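Structure below; questions to follow.
All protein chains but one are shown in place.
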Amino acid sequence: MSGAQELAASIRSGVQSAVAVADASFGAINERDDEIHAFLHLTKQRAQIQAQAVDDAVANGNDPGPLAGVPIAIKDNMCTRGEPTTCSSKILEGWRPPYDATVIGRLEAAGAVIVGKTNLDEFAMGSSTENSAFGPTRNPHDTTRVPGGSSGGSAAAVAADFVPLSLGSDTGGSIRQPAALCGVVGVKPTYGAVSRYGLIAFASSLDQIGPFAQNVTDAALCFDVISGHDPMDATSIPNPLTPTLPTVNDGVAGMRIGLVDELMGEGIDDDVIARTNQAAEALTAAGATVERVSIPATIYGLAAYYLIAPAEASSNLARFDGVRYGQRVEGQNVAAMNVATRSAGFGDEVKRRIMLGTYALSSGYYDAYYGKAQRVRTLIANEFATAYESFDLLLSPTSPSTAFEIGAKSDPMALYMCDVCTIPSNLAGHPAMSVPFGVGDDGLPVGVQILAPMLEEARMFKAAKALEDAAKGMS
Amino acid sequence: MSGEISRDEVAHVASLARLRLDDNELDTFTEQLCVVLETAANLNSLDLSDVPPMAQPYPLTNVMRPDVLVPSLDRDEVLAQAPDVEDSRFRVPPSLGEAP
Partner (left out) sequence: MSELPEQGQRVGTLETDNSKTVEGVLPEGWEMVIGLEVHVELATTTKLFCGCANNFGDEPNTNICPTCLGLPGSLPVPNKQAIEFAMTLGRALNCTVLPSIFARKNYFYPDMPKDFQTTQFEEPTNAEGFVQLPNGRSVGIERAHIEEDTGKSTHLGGGGRIHDATATLVDYNRAGVPLVEIVSHPVMHDAETARAYVAELRDILLATGVSDARMEEGSMRVDANVSVRPIGNDELRTRCEVKNINSLRSLGRAINYEARRHVDLWTNGEEPKQETRHWDEDGGRSTSGRSKEDADDYRYFACPDLPPLTPTAEDIAAIDAALPALPAARRSALAAAAGVEIADTTLTVERGLDMLVIGAIQAGADATVAMKHADQNLSDGQGQLTLESFAALVVMEVDGLLSSTQVKTVLGELVANGGAPGDIASSMGFEAMDTTELASLLDGIIATSPDEWARFLEGDRKVQGHFVGQIMKATQGKADGKVVNQLMTQRANQG
């Protein structure tokens, strides 16, 4: 399947029909998704109706939009009206939301065709997509390995060429890390740039929806469609955003780029460090200045994140109580029913984080844990701000390693370490993205991370495109 | 910050969160939560007395909507998703006590 931009162009000009493109996407999924397990549910009927509407628009001489007929996969923590939305949790099995997330409406208004809902770590808690109640997703590059997570299904769907685009959500790296492990582009936008309305919350102050794509240009195209103010989300940024697609090819000449010291040492595999250094050289060759920069507070990111995210999650996930929707396990009284429902419905990782967060917020511990972590957040944001006085962008590895074997990381803390490079951007609210850049010693994809100041997605995409071009030259 | 959490505290936290853990789960979770909280303890070395807490990354204020009616959901569509319904209302087992 070609990229999103070419597909949309050929559908808008009548060269291909959207219905045929959707069929091709379903064909590819049918052929290989038994093995990959990127999808939990296919939205065939909805796709059929939308694709037909796109074709009708073209036939009538109307513009079906910039994503005309482009098949897209949606992480299964975004609400789709009348279609299953599970968060990969037994507790939501069978639930069909009575409403669409804002991003769903925006995609369809732009002509995109939603083909299905993708697998994730339960409630987006995890870095491998192994914590799904419906079984793990496998990495298309090596099916004995994880695709990363939590948006592993969306990353794998794009990597396996089932769809040119997908949406994920990123709370601590859940788009960027699987993008790196699957060898695709993954973007975590500025907090507030994309509406969270209809995204089932994990940690509300960290969650952002963003695109996966096979190339940087498609990612920019998709970002421009889904971003922008939404009155349904009080944390949505009201300022108009600069479109990123028009400047994606502008290059990095004259840009000052900082390579983050703290993310280039201990805990990061040598081959990943080597690729990141090569990326720095490529950017220099493209006309940027690259220097090392120290952001000491980033080393506290992991500890702060594993207090803040569980704390917010413990409150966000209270509503899964068996009363109004989803699964219920009966009990003699309402409290017993709540306990039975939640104990049976949530997996271990979700329970672990709910308990951690409940503890971090409980009286007597709030100041020591949650309160302190929020101050660390300020510290990290301040240090980023200082760095951005001297640099236009920052550079680091995305993931400490390439894709690991399914089942290799059974200890929760080892998995938490996967997010060490990605967490600081979530804490600060800044945009960041992962771009594939060569392969590791095991021949599996390596991703490098570009970090940008608030709302500087356009600048970030320029550097990403320059790296993408350089990577093509290498192979 | 001790970086430690006792088995009893884990049990208490589970009950606050409406989760039931058996003895084995209690042991495992206690051990795992201790490890995470030990990592959190490395925040102790930071002097944060002059640093304000950050609740939201983008500093918005006074975000409000006009007091204008928006159509509500179709009741049948909503109730069709409920585990138990009676008389157009959500049915649950009896409550033990009053709300606070």
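Some notes on this structure:
Chains: A and B, in written order; residue numbering restarts at 1 for each.
Assume a residue touches a chain if its C-beta (ideal position, glycine included) is under 8 Å from a C-beta of that chain, and two chains touch if they have at least 3 such contacts.
All figures in this text were calculated on a predicted structure; none of them were measured in a lab.
Shown as candidates are A:Ser10, A:Gln52, A:Thr143 or A:Ser204; the residue that touches the absent chain is A:Ser204. From the options A:Glu108, A:Glu130, A:Glu262 or A:Glu312, the residue with contact to the unseen chain in the full assembly is A:Glu312. Within chain B, the residues in touch with the undisplayed chain are 16, 18, 55-56, 59-70, 72-73, 75, 78-79, 86-100. Looking at chain A, the residues touching the absent chain are 77-79, 85, 87, 92, 95, 97-99, 101, 196-201, 203-205, 231-235, 311-312, 314-315, 318-321, 323-325, 334-335, 338, 358, 361-363, 366, 370.
Rule of thumb we're sticking to: only the chains that are shown with their structure count from here on.
Chain A and chain B have CA centres that are 23 Å apart. Across the interface of their complex, chain A is touched by residues 1, 5, 9-10, 13-14, 16-21, 29, 32-33, 35-37, 39-43, 46, 48, 51-58, 60, 63, 65, 73-74, 77-78, 81-84, 90, 92-96 of chain B.
By the touch criterion stated above, chain A contacts chain B in their complex at residues 95-96, 98-99, 190-192, 205, 231, 234-235, 237-238, 300, 302-304, 306-307, 314, 318, 321-328, 330-340, 342-343, 346, 351-352, 354-356, 358-359, 362, 368-369, 371-379, 381-382, 412-413, 416, 427-430, 454.
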